[in-house]
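Yeah, one chain of the complex is gone here, protein chain that is, but the others are all in their spots.
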Amino acid sequence: MRVLVSDAPFDVGEETNAFAKGHKDIGAVVTFTGIVRDLPDDPLVAMEIEHYPGMTEAALSKIATTAIARWSLGDALVIHRHGRLVPGEMIMMVATAARHRRDAFEAAEYLMDYLKSRAPFWKREITAKGSDWVTAKAEDEDALTRW
Amino acid sequence: MRVLVSDAPFDVGEETNAFAKGHKDIGAVVTFTGIVRDLPDDPLVAMEIEHYPGMTEAALSKIATTAIARWSLGDALVIHRHGRLVPGEMIMMVATAARHRRDAFEAAEYLMDYLKSRAPFWKREITAKGSDWVTAKAEDEDALTRW
Amino acid sequence: MDVLYFAWMRERIGLPRETVETTAGTVMELVEELKAREDRYAMAFSDISALRVAVDQELTDFDAPLTGVREVAFFPPMTGG
Partner (left out) sequence: MDVLYFAWMRERIGLPRETVETTAGTVMELVEELKAREDRYAMAFSDISALRVAVDQELTDFDAPLTGVREVAFFPPMTGG
């Protein structure tokens, strides 16, 4: 298991290769990558991500450990950036490795759902008109009821 | 959309980077990678994958086109190898890009479920004891009822 | 008409492809013609519930018509992914 919280960019391809390689007992690897998306009406200048150093790493480790146990994963990876990002940059990624595809998919969705609402990150969107904190979505909180 | 059927190895990291980069209107990328898994009791020497040239590409294109329309994907990728592979090698990958994570996850699962049972590939496992065609699983056929 | 075989169908029939002169109106009629040829065909096609068929490279059913068809393929259930 690897959990990385950093303000530096990461290479999703290199991370995926490092994660997927050398697993002879594992048939399925799923990755999710979150990308800063431009806003259709009011172009995004940047996204700033604040976090809670110390708690962030602990929360992500707990979420990943829970997923590994629940889906008998061979491995799990969580990377999340903080600081200032521009449209097109990668915000975060998760990866899961399992014997069967359904477990790898479910575990990755679980990681994402918990990471969205239970890891201490806060996003702020900066446009030409000003800046605003991103509001948590009810649907993201509702997604947790699935698990 | 890109569909590639080839006997050559592919680099899952490079493919993921090429797929994920430069999408400013897309927030979510999901990839699935299938890896040749060793067998616990009777070590696998190799896996041989036969396919139906012509139909394979058409079937994969149709599956990907359907997924793009159904989940309003920004892009989709399907790569599948044929020929002889050894444990640890990547058999195939799919990737989906969408505005929201749920769509990217669902579309990737759809691609995998259809690719398993509706694309003309046949696997044969070669061990020290001999070789056997892999039998289609009822659960893979059942998975299609979800869609 | 070209008739193709894949995986264990190819092994049981003993060849990957052959050209067949036929007036069969449906896939099932073609199967009956092939089964009447030789034992290896009769055995390979003995349980068609274990087989899949593609007509002109599209998956279809055994009652599909063969009018104007150029290529029919028989194979076991697919195991991709």
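Some points to look at:
Letters are used for the chains, namely A, B and C, taken in the order the chains are written, and counting of residues starts over at 1 for each.
Basically, a contact is a pair of C-beta atoms (placed from the backbone, for glycine too) under 8 Å apart; a residue touches a chain by one contact, two chains touch by 3 or more.
Values in this document were obtained by computation on a predicted structure and should not be read as measured data.
Shown chains touched by the missing chain in the whole complex: A. Interface with the hidden chain, as seen from subunit A, comprises residues 34, 49-52, 54-55, 58-59, 80, 91-92, 112, 115-124, 133-136, 141.
The rule we apply is simple: only the chains that are shown with their structure count from here on.
Chain centres were defined as the mean of their Cα atoms; on that basis the chain farthest from subunit C turns out to be A. Chain geometry summary: the mean Cα position of subunit A and that of subunit B are 23 Å apart.
A separation of 26 Å divides the Cα centre of subunit B from that of subunit C. Subunit A and subunit C have centres, each the mean of its CA atoms, that are 48 Å apart.
Among all residues of subunit C, those that touch two or more other chains are 81.
Across the assembly, subunit A contributes residues 101 that each touch 2 or more other chains.
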